[in-house]
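Right, I'll just put the structure down here and ask away after.
As you look at this complex, bear in mind that one protein chain is not there, while each of the others sits in place.
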Amino acid sequence: MFYHRKELFRPVNVGTPDARFGQYLLEQFGGATGELTAALQYWVQSFHVEDASIRDMLQDIAIEEFNHLEMVGKLIAQHTSKLDQSDVYAAPLFAMKGIGPHFVDSQGSAWNASYINEGGNVVRDLRANIAAEAGARQTYEALIKRTDDEGTIETLTHLLTREITHAQMFMKALDAMGKLDDPYFGTIEPDETVNVVFNLSQGEDSRGPWNQAPFKYEKDPQPKGGLPEAPVNPDDEHAKVKGAKAA
Amino acid sequence: MFYHRKELFRPVNVGTPDARFGQYLLEQFGGATGELTAALQYWVQSFHVEDASIRDMLQDIAIEEFNHLEMVGKLIAQHTSKLDQSDVYAAPLFAMKGIGPHFVDSQGSAWNASYINEGGNVVRDLRANIAAEAGARQTYEALIKRTDDEGTIETLTHLLTREITHAQMFMKALDAMGKLDDPYFGTIEPDETVNVVFNLSQGEDSRGPWNQAPFKYEKDPQPKGGLPEAPVNPDDEHAKVKGAKAA
Amino acid sequence: MFYHRKELFRPVNVGTPDARFGQYLLEQFGGATGELTAALQYWVQSFHVEDASIRDMLQDIAIEEFNHLEMVGKLIAQHTSKLDQSDVYAAPLFAMKGIGPHFVDSQGSAWNASYINEGGNVVRDLRANIAAEAGARQTYEALIKRTDDEGTIETLTHLLTREITHAQMFMKALDAMGKLDDPYFGTIEPDETVNVVFNLSQGEDSRGPWNQAPFKYEKDPQPKGGLPEAPVNPDDEHAKVKGAKAA
Amino acid sequence: MFYHRKELFRPVNVGTPDARFGQYLLEQFGGATGELTAALQYWVQSFHVEDASIRDMLQDIAIEEFNHLEMVGKLIAQHTSKLDQSDVYAAPLFAMKGIGPHFVDSQGSAWNASYINEGGNVVRDLRANIAAEAGARQTYEALIKRTDDEGTIETLTHLLTREITHAQMFMKALDAMGKLDDPYFGTIEPDETVNVVFNLSQGEDSRGPWNQAPFKYEKDPQPKGGLPEAPVNPDDEHAKVKGAKAA
Amino acid sequence: MFYHRKELFRPVNVGTPDARFGQYLLEQFGGATGELTAALQYWVQSFHVEDASIRDMLQDIAIEEFNHLEMVGKLIAQHTSKLDQSDVYAAPLFAMKGIGPHFVDSQGSAWNASYINEGGNVVRDLRANIAAEAGARQTYEALIKRTDDEGTIETLTHLLTREITHAQMFMKALDAMGKLDDPYFGTIEPDETVNVVFNLSQGEDSRGPWNQAPFKYEKDPQPKGGLPEAPVNPDDEHAKVKGAKAA
Partner (left out) sequence: MFYHRKELFRPVNVGTPDARFGQYLLEQFGGATGELTAALQYWVQSFHVEDASIRDMLQDIAIEEFNHLEMVGKLIAQHTSKLDQSDVYAAPLFAMKGIGPHFVDSQGSAWNASYINEGGNVVRDLRANIAAEAGARQTYEALIKRTDDEGTIETLTHLLTREITHAQMFMKALDAMGKLDDPYFGTIEPDETVNVVFNLSQGEDSRGPWNQAPFKYEKDPQPKGGLPEAPVNPDDEHAKVKGAKAA
């Protein structure tokens, strides 16, 4: 059950409003790497994860991400509400859709659930979460580099910090399952190619820990699948090519 | 530069075609966790990653994923082409769109680039890739559990195997950067809350490596952000509520 | 600030799990008329609505909708988790994506923020909310008609009930602004056509309160805009039609 | 059956073309609140609404919205066609896609049918239509505030006016069903909570007509649903957490 | 200016309603190859095409496509309205969204304007239209093969017929510009490779009119672009790979 208090989790104090920067901030409200993605991803995972302690962790972090979403929303509201009309309208998106946050990214694309990565298995979920945190952190860094407003920077730095904390928590959980550095999970046995690396993009090749022993490096891979069968398409039979022949 | 030979990377031999299973297979052709997502994600990363050895790895794996995409496409083609019309039409998607693969998932939703996770930083990219491999592996397991056709299972097992191999390669690369078990990357210093865990979802709480020391566990977090400022919306002033008062 | 307890707002007790019905239920989890749409729509409005009492109402209802979303999620989880594997796999969506809720609708389309209607003005927002409640109620009725499971029906009936309650609250709020039965709001004066009704679809015409006096009914509207100017397209000049003439 | 004359419903005379403003206008051609949304929403409803007089109203208004769409299209064409190339290319969207209207919004997002709200029941449909009119009116006000061109303002004011007219017509129709101020419709009986209001967002609470008597105000709602059952996920069993315990 | 009469362009008489077939029919109402795509594509082109006779043709056909859309809508309405509830509910999409047409395809995906192909130049537009007609024709053939209902087949055959007519009209128009069999249009001069064909997919090669003289066939194309420059990414510098070397 969700509750809400009309106070913020952490302070949000914009000094100098800037509607254009407000538009950038939408990236973390309604964008791919934003807080809505994180909140919904972790929370929806909690419905299918069996382990109670992992469910607890997922829900703790999900609720924190909802609080972050609220903070980003307040940042956007302050960047678009605290100034006179003409300045607000410097950012065309707010001129058309109104002040305050909207569930679109900085380019005006509507948020969609294709941003979410989850399903079936807890190891898969936790790996998806580490990736989500990395994306969110990256965008916060990009945002911090684009503003001089101290209040904004303080809030964004906190939000970036928490992505690191969450990443560490997910790493610890994976490690407790032995799955932080073990690629294998699930019930299907891999086949004999599991240690082979194929050099399919050639030229300027490099060797490193990911394609050296114990990996077996196949320098010039050749097709092993033979000529594929031609399709039989009953809808294609009535128009035939004239004048072609095998080369 | 891309080249192509009209032979398959690995064999694809469907024994008993099943158009309904062909529709499931679309999940790995035009779906979120499918081979197109993987191929394009790794390949597009190679345009902004500075380190030549990582670029080489990304391109080797991207090209392999294109080859996997081709194999999944051939599986779908054989499951819909090798049998008589009425059987093909058991799967309504193929009845409307024609036999063979299409860039939609098993539910008929068009593939879209929101499935891709990349940008800005190589650590972020590699973490996104481990997540992508985990999602792909999970879907291959789901598919293998849904068919009895030996040829199909053999191909799908190979594809699942390679997701494990790629996950391991990405892990090795992250490890070579010291970033497999270190959540921190980038240039922004985190703030003082980096080791705090907030117990925001209460009841049935658990403790584990992700919220025990050295983490500081805040059992009952309270708002520290105060009452947020009310918005000033010039477009709201002309309709006013009557009869409300503070509680 | 959001809080969460690991207890449900209201009971959710599925008697006989039915994965196919679980797939229908997705319509209210990740579908257009679902609880996510309602929760996010009302909550995001609270960031730009000036009147504190309306903001309070929007946030109270938004949080309740998050609780409803959780209940729908639990319904789906019980309909897909409480039974043996083969039964779960009767619904192909769960076979591919795993058990439990996902942010897609009953047809497998990902939730997207285009479902949300909000922005700029509180009257517009409240009207959008009455519409959202009507859509949600309609889908709950459709769902209730499709199941015999008593526990499921009880929960769905509660959720349907609350849509009526919320609709009434939004109506009361609009009424307190004098905007429940007054179409006008905002700052732009309408022109002289505001009471004209155009009979643009002719045949089987009807008259009713919406096109009778005081409305002025124009029975056979004619164009008043003249011939539109032809476009000048600099990219069109290099291929010209031969052999055409005015009729 | 649709007919068309190559004259406009009402005049469209742009004085000073402005390609950037042309881009804003796309919001009402291919955007969420635009004329395509309105035209298609009302028209598609007419296929399932039983009452002949309401069908007549829906079709009259739908056709008018098609005429509005044509007028908005002509506005955009004149704002992008009437001037020299370099000026047209001030708006990047037209530089890439060509002059004239396109079915995208002012941010370049393609129109999609998720903007449409309809289905099942006429009361639901009419409420959705009042919401659609309110959104359209709001965007026209935003547009009018952004231009000084008299011809453009005259056309936009007419279009805004008609949204008010249509809203009034839909209100009259709902009123004729007794459904303008009665939230209830459909065949399912609500449960005993229909008059309860839950104070789920606490702090700065307000009381008004929407949460005063006859509503019963629950000041501090508690969970009544108990601990939810844990999911049973057959795909989760092979990776187990070590070292966690209940708190 | 659009007009409408409440009579159909051509008869629509479903004999035996079949809700499942009604769902297939959505492919031509709200699907990629459907009548909405055609109607909007041709009509939006008319706003930027300079030649008055081509504009006339585009508008004549666009309006006919709106009439076809109405006929498909009536087909769907009859397939879902003419029978008892339980039969209607055989097609889950209508069970959730209500009877009658909706702007989704047969898989439940919302129509979106990415299906439309237009912009900038009349030759491009007309070629896009021939492609649109071919897609529509193909789907009508697929639909006709899936039903035995005579009334349905008669209507669908008419609709298929008209796609052929329109294709012929577009061909005639292109031919009148000399652009039916001349690939060149626009203002940019091609470079010296315009007659070269690259054999980039090797094995089972064929020769035909498209890669024989006067085309110059390059049997084994090699890269001419050299090694691409490495990117310089300021956001990548803080995590470095250890242990890799050029191969």
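Every chain is named by a letter (A, B, C, D and E) in the order it is written, and numbering of its residues begins at 1.
We adopt the following convention: contacts are C-beta pairs under 8 Å (C-beta built on N, C-alpha and C of every residue); 3 or more make two chains touch, one makes a residue touch a chain.
What you are looking at is a predicted structure, and each value in this text was computed from that prediction instead of being measured.
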item: Shown chains that the omitted chain touches within the full complex; value: A, B, C, D, E
item: Residue in contact with the excluded chain [from B:114, B:147, B:199 or B:233]; value: B:114
item: Which of E:26, E:72 or E:167 contacts the chain that the document leaves out; value: E:167
item: For subunit C, residues in touch with the removed chain; value: 138, 141-142, 203-209, 227, 235, 241, 243-247
item: For subunit B, residues in touch with the removed chain; value: 1-9, 30, 36, 40, 44, 47-48, 56, 59, 62-63, 66-67, 70, 73-74, 76-77, 81, 97-104, 110-114, 116, 118-121
item: Touch residues of subunit E, complete complex, unshown partner; value: 5-12, 32, 52-53, 56-57, 59-60, 62-64, 67, 71, 74, 77-78, 81-82, 85, 98-100, 112, 114-115, 117, 119-121, 123-124, 127-128, 130-135, 137-142, 144, 157-158, 160-162, 164-165, 167-173, 175-176, 180-181, 183-191, 193-201, 204-211, 215, 221, 223-229, 231-235
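The working rule: only the chains that are shown with their structure count from here on.
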item: Minimal step count in the chain contact network, subunit C to subunit E; value: 1
item: Pair of chains joined by more contacts [C-beta pairs], A-E or D-E; value: D-E
item: Chain whose average C-alpha position is farthest from subunit B's own; value: D
item: Furthest chain, CA centroid comparison against subunit A; value: E
item: Subunit B and subunit C, separation of their C-alpha mean positions in angstrom; value: 29
item: Geometric centre distance via CA averages, subunit D-subunit B, whole Å; value: 32
item: Sequence positions of subunit A contacting 2 or more other chains; value: 1-9, 47-48, 52-53, 56, 59, 62-63, 67, 74, 77, 81, 98-100, 104, 110, 112, 114, 119-121, 123, 138, 141-142, 173, 176, 185-187, 204-209, 227, 235
item: Chain contact graph, described as a line, ring, star, complete graph or other shape; value: complete
